Each structure stands twice: as C-alpha cells, then as structure tokens.
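What follows is subunit A.
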Amino acid sequence: MKKIAIALAVALAAGGAYAQEKTVKIAGFGAKSGVVRSFGINSEAALIAAADVINKQGGVKLADGSKAKIAVEFYDDRCTAEEGISIIRRIYGTDAVVAVGPTCSNVAEPLYGILQKKVDDKGDSGLQMPVFTDVAIKVGLARISEWAFRNVPNETTMYSSLFYWLKTKYPGVQSVYGGVEEDFAHSRASWYAVMKDRAEANGYKVIGNSKWLLNDTNFSTQVREMKNANADIVAISAHPFTTCGVLKEMQRQGVKPKVLVGLTSSSSLETLQGCAKQAEGIIIPTSFAPVTKEGKAAAETTAKFKGAADLHSMAAWENMFILKQVMEAERISGDKNQLQADRRKIRDGLAKLKETQGLLGVTRRTADREADKPYLFVQARGGNWVVLHNPL
Partner candidate 1 sequence: MLELKAVSRYFGGVRAVDGLELTVNEGEIVGLIGPNGSGKSTTVNLIAGLFPLTAGEIVFRKQPLRDVPVHKRLQLGIARTFQNIRLFGQLSVWQNLWVAQNSPEDRARRGFFTRWLGGQTQAREEIAQLLEFSALGNKHNELAANLSFGEQRRLELARALAARPKLLLLDEPAAGMNAEEISQLRQRILDLRGKGITILLIEHVMELVMGVADRIAVLNFGQKIAEGTPAQVQNDRVVKKAYLGGA
Partner candidate 2 sequence: MDFYFGLAQTVGIHTLLGLSAYIVLLTGQVSLAQAAFFAIGAYAAGMLTVLAGWHVVPALGVGSILGAVTACAAGFPALRVKGLMLVVATLAFGEGVRLFFFNFDYQVAKGEIRVGPLGGEGFRQIRFFPEHGWATGEVMLFIWVFVIGVMALLWWFDRSRYGAVLRSVGEDEVAAQSVGINLTAVKVSAMTVGGAIAGAGGGLYAHYTTHIEHANFNVLLATFAIAYPIVGGLRNVFGTLAAVIFVQAFLIEGLRFLGDWRNLLFGALIVLAMNLRPHGLFGRRGA
C-alpha cells in the first residue's frame, strides 16, 4: 500500500509542475461527418496548425505578463442544428474563452439565435459566449446576436467586382443566366441577394435562372432552359455535387457560355475531384489562394496537419491570429475563475476591431460584425485552381 501512496505523491507533484505552464483554451467546432466532412477536417487542421505556430512563437501574453500556450479542442456538430446548440453549451461549460465555428449556415442561424441578442441586456437570458465563425457564409447572419462575429468573405463585394472586371476582360458580354441550389440556404441567398443583384448593378441583363435541389441528379430541363436563354455568362450558385452534375449535363447538351461563374464554396478540391474536365475555365471569386508569402506558409503548415488550404480553412487560420491579437490587446487574465470576464473582453475586443491582417492583405471589419476580406479570382485550369486576376 505504501508504494502506491508514494507513486501518487510524485504524480501530483509532477502534475503541479505542469500546471505552472498556463494554457488558453480555444474551442473549434464544425461538420466532420456527412457530405461536408472535408470542411470540418480542413478547419480543424488549420486551427491546430495556427495554434502550433503561435505556441512556437511563445504563445499569448497574458495580463500578468506571463505567456500561455493555446490549446485547441475541436467538436463535430454533424451539420445539425441540435448538435450545434448542445456543443456551444458544452463549450460554455468548459474553460474555453472563445468558440470558432460552425461550418454550416443552417447550424449558424439557430446557434446565433440562442446567444444573447444585445450585450448587457439583463432581460435576455441568451448564452454569453463569443463565437468567431470561419466557414458559415450565408449573407447577413452576424446581425442575429452581438456575441456572433464572422471572418467570412463578403460575397456582395466579391461578385460585384467580378462582374465589373468581366466587362473589361470580355467586352462583348451583356447577359447573365443563373443556376440555383434552391434548398440550400447559402446557395439560395448567394444568387438572389448577391449575384443577381450585383450583375444588374453592373449593367448586365439577367435573363433568368434555373433551380434544382441539393441532391438532384437529373438536370436535363434546367440545362435546356439555360440553352434557350443563350446567355453570355452562366453563374452557378451551388455546391460541388450539383455543380458537377449541371456542368456534365451542359457538356452533353453542348451548352458553352462565353464565361462560367461559380459559387465561392465550390472553389475547392471537391469540384476538381468531381468533374475537372467539365469545370475547365470556371471562374470563382475566393478570399484565399497561396499567392502571398504568408498564404503559402499557412497552406504548407496546414498540410502538415493533414488539412487542405482553401478559403474556408484559411479563414480559421486567420481567426486564430486575430484572436491572439485581441487577447493580448484586451489583456485577458487567462485565469480559470475570471473566465466570463475574459470572454466578455474578447467579445468587446472583436467588436472594436476596425481592421485585421489577413493572408491576402488587410481585412476591413464592418459595423455588423462581418468582414470585408480581400479577394481574388481563380480559374480551373488543367485540374487545379489557378489565380486568374488579383485586384489587390
């Protein structure tokens, strides 16, 4: 019995020593199962890679001057609303100071809904937890709660600039025809509220648009409508699976528009893996491409952690560095029993931000807690994404 007692004492002592080195916990969550699994894997890899870089540079300077390592814990919400909500409550119960996620817009909306709407509103018993979203991109979500922040590309400015630039590159184009994944919140909002709007604002004539569902497989009617419309530009606001389906049907029916435009989320490996040949030439605005030095470094480090670098995972990478900057600026204590105060400091810090340093350049922060990120246009050429135009 004595031997065990001694062993226990030693362990405690060692444990004690270990405790000296402080850690700041950041909880990431996203969809690591279901058809959007690749997004979750990449986001997790990017978060861990960024934390690794920060920790190697010494970690986060706390209020009392000591340095704390960043610990990342990633949860899988399977892209379902209920799990998103129980995860944010689980994170609230841990000593995490901020949550980074979710992946899916249909998880983000209910999740923001249970957060406190107005800060310091005693009557609102919503959760007081800062959430810094990296992927969920549906336009206009951060407005829902003052605890919700997003570092996702602003599709409105991107597509507006793309349509303007297309006029210069292809002088003859005037007409646009759309294709919408009608039952996916992000794709639907990106066509009606963004692409259609911006095209008309830039003097194009939007002839019309076809609609299909997330798991449709037969696009013959839609592509024939496209063919009859005979527009110069065809803009497909859909995710890789149906985008590939439509592109293959367009090839079959011999529909070859002058310019092919895609949705931001489709500028990923999935599209190339699904239909590289048919997607040849598709132009997509995106908020990331390994063109800058930092961008290349970020992509390589994330690859080490088995994650692919695209606009979504790199947003997670940027979030980590922004949070480090905010934590140091707001001088968080990193002390377990001042947890709620630290969270409130991070929220206020994020709200105060006017600009952040992104991988492609400076990102402007808007009043309703969204981001206005630098962007560039990439094109699918020979089975990989090539930078077509860099407006920076």
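Behind the choice of candidates: all candidates are chains of the complex that A comes from, given by their letters.
The definition used in the following text is that contacts are C-beta pairs under 8 Å (C-beta built on N, C-alpha and C of every residue); 3 or more make two chains touch, one makes a residue touch a chain; residues count from 1.
Keep in mind the model is a prediction, meaning the values are calculated, not measured.
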*All of 1 or 2 sit in the same complex as subunit A; which one actually touches it?*
2
*What part of subunit A is in contact with candidate 2 in the complex they form?*
32-33, 75-76, 78, 81-83, 85-86, 89-90, 92-93, 106, 109-110, 113-114, 116-117, 122-127, 144, 182-183, 185, 188-189
